[in-house]
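Before I ask anything, here is the structure I am working with.
Complex shown without one protein chain; remaining protein chains in place.
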Amino acid sequence: MYRDISIVFSGAAGQGVKTITTALLHVLKKCGYNIFSCTEYMSRIRGGTNTTEIRITEKKRQAYVHHIDMLFALSPHSVEHLQKRISSNTFIFAEKERFGDQWATNFIDTPLSKFALETGSLVFSNIVAAGVAFGIFGIPIEIFTDYLHEQFAAKGDEIVAKNRAAAKLGYDFGKHIAADKGIMPLVNIATESPDTLLMDGSTALGIGAIAAGCNFISSYPMSPGTGLLTFLASRTKSFGIVVDQAEDEIAAINAGLGASYAGAKAIVTTSGGGFDLMQEGVSLAGMIETPLVIHIGQRPGPATGLPTRTEQGDLNLALHSGHGDFTKAIFSPGTLEELIETMQRAFNLAQEYQIPVFILTDQYLLDSISTIHRTKVQRLPIETFIIKTAPTYQRYAFSDNGISPRGIPGYGEGIVRVDSDEHDENGLITENFGVREQMVNKRLTRQLSLRGAALLPTLIGPVNQAKRVVIAWGSNHGVLEEALDILSDNTFAGLHFSQVYPLNPIVKSLCENKTLIVMENNATGQFADLITLETGKPIAHRILKFTGEPFSVEEVVDALKEIDHE
Amino acid sequence: MYRDISIVFSGAAGQGVKTITTALLHVLKKCGYNIFSCTEYMSRIRGGTNTTEIRITEKKRQAYVHHIDMLFALSPHSVEHLQKRISSNTFIFAEKERFGDQWATNFIDTPLSKFALETGSLVFSNIVAAGVAFGIFGIPIEIFTDYLHEQFAAKGDEIVAKNRAAAKLGYDFGKHIAADKGIMPLVNIATESPDTLLMDGSTALGIGAIAAGCNFISSYPMSPGTGLLTFLASRTKSFGIVVDQAEDEIAAINAGLGASYAGAKAIVTTSGGGFDLMQEGVSLAGMIETPLVIHIGQRPGPATGLPTRTEQGDLNLALHSGHGDFTKAIFSPGTLEELIETMQRAFNLAQEYQIPVFILTDQYLLDSISTIHRTKVQRLPIETFIIKTAPTYQRYAFSDNGISPRGIPGYGEGIVRVDSDEHDENGLITENFGVREQMVNKRLTRQLSLRGAALLPTLIGPVNQAKRVVIAWGSNHGVLEEALDILSDNTFAGLHFSQVYPLNPIVKSLCENKTLIVMENNATGQFADLITLETGKPIAHRILKFTGEPFSVEEVVDALKEIDHE
Amino acid sequence: MNKTATPFDMPQGTDVAWCPGCGNHMLLQAMKSALHELGIDRNNVVIVSGIGQAAKSPQYLNANMFNGLHGRSLPAALGIKLSNRNLVVIVESGDGDMYGEGGNHFLHAIRRNFDVTVIVHNNMVYGLTKGQASPTSQRGMATPVQVNGVMLEPFNPLAVALALNVPFAARAYAGDVERTKSIIMQAITFKGFSIVDVFQPCVVFNKLNTYQWFRENTTYLPENYKPDNRGAALELLFQTEKLPLGIFYSNEKRDLYEDLINIGTTPLYQHDQPDENAFQHMIDAFL
Partner (left out) sequence: MNKTATPFDMPQGTDVAWCPGCGNHMLLQAMKSALHELGIDRNNVVIVSGIGQAAKSPQYLNANMFNGLHGRSLPAALGIKLSNRNLVVIVESGDGDMYGEGGNHFLHAIRRNFDVTVIVHNNMVYGLTKGQASPTSQRGMATPVQVNGVMLEPFNPLAVALALNVPFAARAYAGDVERTKSIIMQAITFKGFSIVDVFQPCVVFNKLNTYQWFRENTTYLPENYKPDNRGAALELLFQTEKLPLGIFYSNEKRDLYEDLINIGTTPLYQHDQPDENAFQHMIDAFL
């Protein structure tokens, strides 16, 4: 009797893994199950192997697990690809006729094509597959057929009827297999209110941006940063967002800065390689003190690397991006809530401090689907800080905190000059050494208050008592939480950072007299180094993964246990 | 009686400061004086104020001093510009008729134009000025007139004669003033062998590159990186160097990598802003394991900043450049000897380890002129590491130290594939997680031996005994040496790093139980942070300067004294 | 040189970093007069530039200024225009800035056809970095990098622009302030992407293309020339003897990007709060 189940669908690109899992997720959500889904796919449009894991859990979980309870293998390749995750407890559903030689006797022959053809066409295979899954779980078929009705109503009654028929064939087969193999139905662990929203990370980011008043995006497509661009593009009309697909990343960031100079709330989105090209623009943002939000969807590098996989390798890159010394902030959300909230925070901070602000995510986080309660969609007040200029306006007037009132061209009677060269208070070029020094200090002074305002990490477990603290950032929020929960060892606690730079001074005290363990998805431990630099504390252990896959709950548990035994 | 004198020439761009100082330096070198010269200029072609300091010293010195013993002010602006460096001990030579209102009674009226016109034309003013200087120093005029003969012989006897006449007028005036003002002639502190070479930093870099067998440069002009490009361009013929001025920095680095792939010894040169644009290329170098030397002539940022000034602000930028984790090395020479040597080392290391290697210099170092004894021009054996490929050749064959034999296309029977995507041993695209992990490790393993082979810092003074160690890198070698010498306090010693990354493990032991003081030309202390990260040692004091000027000997002495009093 | 005072003059005593005799001084005068004669409110103009001698122009012109990165003026100008289409956006750039480092933006900004005026100070050399070849440098010119003379085919900016269907293409000569001013005025008035490539003598680094050279090697398009034929304009631009000056092509029929993407006349800074109903509606779609 499953209280926590992992079902994996895997097949070639174009085989419809996405259709099946979307249907499943919607229906499961409607039933009030806690669901989480993550996906890994190849850098190709057809063929290869794409895999999606759906977890149905009693507690709300937001992490990838390695083990597979049920596998729907749509292609022989997928079994090969997932070999390491398959155990003797894994039920493997596959279609014998597709597998030929590669058929194994413990597979459950699932005649998707046959049922689909019976319904009228092969296109129904995916609905059959979803039907099978529902049959096995023992979830009432009506909820699924209602969903199908909703989806296909526009296409006419016949289509709806056929989909229902396909679903029914699959469903009955599933029920039959469940009985046959002794698979117990999913107990009712459906504790979630139906008032939740189902979405992936990119969507949450987009919602956050819109909530922040974002009205300009210029970007060049690059996985996994593109999702945010398409999300905003599809909302152009409702929210009056200007969307421009740039000719390259350099154009994107310079257009973003031009827009921001003129008063827009601008964002750019990209990934590591595209971001490399934006660095001079980041430096310009620092110099002209113009707000900009930069989203980096991380993926494994160097160079093109693994374009559709996940990694957390761009922290140092963002932190030290752009030549010269100036102020930055970096957010690293790990849940839908955090994605929505930190995006708004990023916009507000960028406006208030007139600096470039980064959001670091990764493929795993952006493509993972989960739920958030409608009421948990945080709305921060939108702050703008634009003033109407007086005739004597000076864009870079000196001030105590380093920040000058922000004027924009065409609003007020002042002239607004921004300059990539070192400049005076008017924004005009200067080579005066004294002014230079003051301007450098002006650009750095704000770092102090920014530090004080930095988000505190989320405490996971008894941080005060525990002697070991496991530190994670970004997408590793869920996996750390779950691993610590499973470990249930009071000597361990966790800290999750959804802002990685600057670090609030309180972080230092949190780390006092602890054995620090940092887990992150890169090869060297970039955040580990940053913690040391910012707090002076050494890092005792680094748990690093850089295969292109996210951490699984199991391997984090194992890694922590190993530390425990040392 | 001067044993150490600082003479400063200052005027508008186009007024000939360079002509005067070049003449002086050549003649002084011929006389065997120890000379050092540094220059600061505005980002404009005509007008403004350009200033060159020439030091004649008893000991060999390679540092800027703040105080001015003698100032030749060719324009009123220059006095204004240099006000802070002028004291009651400064003799100011200027032409009354040029100064009008701005004339001060303590100036020495020096009728350069009048003498020049007497000789025939205003163009001789610069020669007159040089003559005045020689007259004051009491250096025999013949050495100067011989130099003029050499320079102008090709232009005919009349020109030579006129130049001599101009020189004589100036010289006599200088002698007269010296006598009048009680300026003592320069004692004979000429201890240098005449067998020295006189050159600036860019030249030394270029000589190093040629000595290393460099045969390809592709770059886009950017101060102060351009000097290396023009030096190599002017040697195209003698050394068969392919020189291509790229359309932008992105093209430059990608052309460099293409060339290196095909077997060339390639270099690119730029400054921080241009380097920002090269970052994706650096990442590619890391991924395809292709050697490349990258010269960054640093200048003050962010953005365009102060284009013709000096700073050491790009260390973090270089260190963390390019997305993804891979191996790099960074050199930071501080003297002519080090420039020549580390450039060769950079090429050899790049070839041996198949990695991008950086040379960080700055405007101050590149434009400073000094001497190096002919025999001190180090020549390292040129190493290449290219193999003739066999039919079964695999570009990324796994090996213990992570380095695979390097084949190039068209040499041997193998096929040579390099790939920006994650790849297998053949260089073909892969998405296999296991191979990915092995390849990341392959690219990082070599870091270990690279660390062991890292250059040790130069010890200045009694490092073992001293309780305080002052750390400098790059262009601050000379100023640290001189400041410690002047301080002559046994509790202080110095370390100069001409390689800043990776740090040799021995560095840690050098820092054991010392109060560490780091001096550098940037606003945050980038190398200070790196020392802490690499050695675990905290930095007690940071001496930072970021006005766009180099450190002066005086201010370093003062800063160290202040620490002493704490 | 016609030096009438204009509201675009900088305060007296402003230090101008250009060399005496540089063509930029005249071009600046032409620019200021053009803006003045068009009666444009200086609070409503943004001059966008990159880096170079040319790109310093807005430092000497009293209006809003975005003096950005080398080569990147066009994307910045695009961002500005799309955020507030009420602003008059003018780009001032050098031949290296626009056609070298900025070449890709040149191509794709033209494709967009947003309303911007691009003035390129084409001195056929990199001035600020001391005399290397620029994309428009003529064959044979020796420089510190091109020691054996320039060998590349000179970039033909207006031909490329026309190949991309630019709606307005003109060439001027800075030595002729009056006609340059008039061409600039027409370019600014033109709705859409207008480019004016201005021959600008650099008296220090370009000893080949001097005032005299330009006078001898240029000629204005005939009075009766009709700038409505792309093919004919291209033929004139392939001409290498007497380089024609004037407006080669002008065609206001191409749609403006601002209209196509339907940005309203309200500047973005005035609607930076999302519509609350739309927001709830969007959210609810994920229920």
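For reference, chains read A, B and C in written order, and residue numbers begin at 1 within each chain.
FYI, a contact is a pair of C-beta atoms (placed from the backbone, for glycine too) under 8 Å apart; a residue touches a chain by one contact, two chains touch by 3 or more.
Since this is a predicted model, take the numbers as computed values, not measurements.
Trainee: Which residue from B:40, B:69 or B:248 sits in contact with the chain not drawn here?
Mentor: B:248
Trainee: Looking beyond the chains shown, say which of C:104, C:132 or C:182 touches the absent one.
Mentor: Answer from the full complex: C:104 touches the omitted chain.
Trainee: Given the contact definition stated above, which residue among B:80, B:109, B:158 or B:413 touches the chain not shown here?
Mentor: Answer from the full complex: B:413 touches the omitted chain.
Trainee: Could you pull out which residues of chain C are in touch with the chain that's been left out?
Mentor: 99-104, 107-108, 110-113, 135, 148, 151-156, 159-160, 162-165, 230-231, 234-235, 238, 254-255, 257, 260-261
Trainee: Need a quick check: the contact residues on chain A for the chain that isn't drawn.
Mentor: 14, 42-48, 220-223, 226, 229-230, 233-234, 236, 243, 245, 247-248, 273, 303-304, 307
Trainee: Since one chain isn't shown, list which residues of chain B touch it in the complete complex.
Mentor: 194-199, 203, 207, 210-211, 213, 215-216, 218, 235, 238-240, 242-244, 246-248, 250-252, 254-266, 280-281, 284, 288, 374, 377, 382, 384, 386, 408-421, 427-429
Operating definition for what follows: only the chains that are shown with their structure count from here on.
Trainee: Given the two chain pairs B-C and A-C, which is bridged by the higher number of C-beta pairs in contact?
Mentor: Comparing B-C with A-C, the pair joined by more C-beta contacts is A-C.
Trainee: Rounded to the nearest whole Å, what is the centre-to-centre distance of chain B and chain C, using the mean of the C-alpha atoms as each centre?
Mentor: So the centroids are 37 Å from each other.
Trainee: Measuring from the mean C-alpha position of chain A to the mean C-alpha position of chain C, what distance in angstrom results?
Mentor: From the centre of chain A to the centre of chain C is 42 Å.
Trainee: What parts of chain A, by residue number, touch at least two of the other chains?
Mentor: Those would be 250, 280, 284, 288, 420-421.
Trainee: Provide the list of chain C residues touching at least two other chains, using ranges where the numbers run on.
Mentor: As it turns out, chain C has residues touching two or more other chains at 17, 51, 69.
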